[in-house]
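Everything below concerns the one structure shown next.
What you see is the complex with one protein chain gone and the rest in place.
A, B and C label the chains in the order they appear, each numbered from 1.
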Amino acid sequence: MAPEERAFQERIDAGQKIEPKEWMPEGYRKTLVRQISQHAHSEIVGQLPEGNWITRAPTLERKAILLAKVQDEAGHGLYLYCAAETLGISRDEMYEQLHSGKAKYSSIFNYPTLSWADIGAIGWLVDGAAIMNQVPLQRCSYGPYARAMVRICKEESFHQRQGFDILAKMVKGTPAQKAMVQDALDRWWWPSLMMFGPSDDASIHSAQSMAWKIKQNSNDELRQKFVDQTAPQADYLGLTVPDPDLKWNAKKGGYDFGEPDWKEFFEVIAGNGLCNAERLGARRKAWDDGAWFRDGLTAHAEKASARRAEKSAAAE
Amino acid sequence: MAPEERAFQERIDAGQKIEPKEWMPEGYRKTLVRQISQHAHSEIVGQLPEGNWITRAPTLERKAILLAKVQDEAGHGLYLYCAAETLGISRDEMYEQLHSGKAKYSSIFNYPTLSWADIGAIGWLVDGAAIMNQVPLQRCSYGPYARAMVRICKEESFHQRQGFDILAKMVKGTPAQKAMVQDALDRWWWPSLMMFGPSDDASIHSAQSMAWKIKQNSNDELRQKFVDQTAPQADYLGLTVPDPDLKWNAKKGGYDFGEPDWKEFFEVIAGNGLCNAERLGARRKAWDDGAWFRDGLTAHAEKASARRAEKSAAAE
Amino acid sequence: MTTAIIGEAAVDRAALFEFLLRTGDNALILAHRLSEWCGHAPALEEDIALANTALDLIGQTQLWLGLAGEVEGGGRSADDLAYLRDAREFRNLLLTERPNGDYGKTMMRQFLFDAWHYVILNALRASSDVRIAEIAEKASKEVSYHLERSRDLVIRLGDGTAESHARMQEALDDLWPYTGEMFVGETSDEALAAAGVAPEPQSLKAEWDALVAEALSVATLKRPADGHMHKGGKRGIHTEQLGYILAELQFLQRAYPGATW
Partner (left out) sequence: MTTAIIGEAAVDRAALFEFLLRTGDNALILAHRLSEWCGHAPALEEDIALANTALDLIGQTQLWLGLAGEVEGGGRSADDLAYLRDAREFRNLLLTERPNGDYGKTMMRQFLFDAWHYVILNALRASSDVRIAEIAEKASKEVSYHLERSRDLVIRLGDGTAESHARMQEALDDLWPYTGEMFVGETSDEALAAAGVAPEPQSLKAEWDALVAEALSVATLKRPADGHMHKGGKRGIHTEQLGYILAELQFLQRAYPGATW
């Protein structure tokens, strides 16, 4: 290990934050860029499955809450792109990677939202799993990312409660509403568990990320925590988790549960989810159709600054 | 009057039909092209206000009937374009005139269809008025036009009955349905009366068209006939015709009725109806977006005929 | 007809109800159109701004339609009015239901509406009906920000590239015939104006004209001539667009009648 690398690791071990202009190993920078931009892309693509129900939200109040949520998510995307930019990559480069398929976004957004209960389930399960992943990131070694996470986690836990509230209202409603909720749980349960990624045994990245304090818990630890938190909530809602192996294990003080269908997981990652083509297509189209808009703003800014220069030259 | 023109007029006076390749005055040809192509354009544009409700038709049966009707109308467009083509103008030229705004279509289609009752009202009133105009055209002096009209009139009267049937069902339904029907009558009554055109006193074309037996009745005559037929039907449906001046005049054996708002008529003709821009825009877009399609078919036809020629050359 | 005693003024309850429906329906339908952009805007900042504007408008819808239901006195909530009326009962301006088109058209529609919205809300802050004055007070703060944004974008895109200029001019020309309706008074407006509840529509035109002319001039866009103007929205005669908007907006309430969400 080179001396500067050793010094870097010692600072991390001492719990110090790394800041943008400081020296860092290329692998650290690359890992962070990959992870933060993937996270940012997920926020942006994540607007689509929820946006799908804004125009059909069942009350004005629910519509307002969903609009606010989607707005927050776009805001999270913004912080995260900014955090990634401190590592020397531009937002346009990151978009380019998303649009070309080089960069990923969370696979969960390749599932369709098929009923209003899905909006609740996304808040409860998907945001719930995201928070589980993100809470430790508030203590991540990279300063800008850790600070972005503080703000994001606060809003996400608000979203999670709102999602749960949608479902809590629906299960007290008509039989059709309750069936919608159960159906949403049936469809979103396993994909949510898969959000933590495969077992760490399978991952080479994980050990290094742990050492760098980019990652602080194993995928399996977080998944266990998620199940332990979520299973009783499902119970409270009067729902059945679609896992026959789920049961309380008093000895380990947590739930035993079944293995997700990783074949499906890798299929969706590979682009074969029901919505992959539509999600990426929508983002590409938004970008391409918006080229004239962005060019217009740039041209105006140039004109305006030329005019200011002219004016100040004339004034001298 | 030149001798051939006199001979032409004598044939008309004798009730003979004029056929495509025969000599005819240029004015006769022009009048017919204008009238037939305008009629054809009306059938085509008329698909749009009705098409607006196909996807929302309230039952499968009503949807099927409406589809069949719209299909008939496109078919009428086809006969009429063919009839006009016998006068030496191509279908593409006629489209060009429509798209450039040079050729008109019936102004009635620039009103929006705002409820399902409008579909009934269009059948009852708009097709009803159209039939009133078209029945005499079966005896028009130009053979191809007269023959096209025979077929069209048969189908139109079928459409009219179907439209009336929609309304008859609705007025026996809920108060909301009955209100929809009255509202449709309120909006379509006057535009339907205007379909006969302004009073003939105002028209120079009319006298010549009558002499040529292109036109057989005055606008006012036909309008009177339409009101006489329609007012009792409104009564039968339990509806109120939105004309305070409408009343039976036993002496003349017909109804007295008020004057349509000709200012509105000329506004809509001038392009200022609620839907003018949308209707013409939709037709232009269909045509422009379809260019690659038509080019593809043409290219294929050329390839196929070249292949056939090659084959038959090889066979010799 | 019944009359409602508000402060000092007695106004016709039906006229007041109509007025509140119009104001609420404008906000609801425009918010719907803006929501259609969610995730599809040409820049992330625009996604955020659109969601924010739509959110403000939905909040205003709740207030206006809530008050409308109260004034009507038939026990209808804001949700009932938003979700259970058919197209003929909607009172929004035709402008608000125009399709989004490209982002420039959406912004031009927004600017033309915001300028009017800003002027009318300012006037309503002095309404003799304190409930209206209070809602207008809150809403006008939000709308002054909407106007600042849409004016700014119209200027930047109008005076941007040749293409952005052409798109903005086309948007302006297309939408212009839908602006006249904002200043058309119905008979019910006179009574409301007399009672100091709401301004007469035509009284807002000069200020709107000035706001629009200033921005268009900076944007290097040509103000279209005032030709024929479409109208009908205030009497429930809409374009064919509204029916499709409502089919989507109202689906859940219609498909699951009586359910609470």
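By definition in this document, a residue touches a chain if its C-beta (ideal position, glycine included) is under 8 Å from a C-beta of that chain, and two chains touch if they have at least 3 such contacts.
Since this is a predicted model, take the numbers as computed values, not measurements.
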item	value
Chains on display which the left-out chain touches in the complete complex	A, B, C
Touch with the omitted chain, as defined above, among B:30, B:139, B:154 or B:294	B:294
Touching the absent chain when the full complex is considered, from B:31, B:47, B:182 or B:206	B:47
Contact partner of the left-out chain, one of B:64, B:207 or B:306	B:64
Subunit A residues that touch the omitted chain in the full complex	49, 52, 56, 112-115, 176, 180, 183, 187, 267, 270, 272, 274-275, 277-278
For subunit C, the residues touching the chain missing from this view	86, 243-244, 246-248, 250-251, 254-255, 257
Contacts of subunit B with the absent chain, listed as residue ranges	44-45, 47-48, 50-51, 54-64, 67-68, 70-71, 74-75, 77-78, 81, 116, 166, 169-170, 173-174, 176-177, 282-283, 285-287, 289-301, 303
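Please note the rule applied: only the chains that are shown with their structure count from here on.
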item	value
Central chain (by mean CA position)	C
Dominant interface by contact count, named by its two chains	A-C
Whole-Å gap separating subunit A and subunit C, where each centre is the average of the chain's CA atoms	35
Contacts with two or more other chains, residues of subunit B listed in rising order	none
Residues within subunit C bordering two or more other chains	none
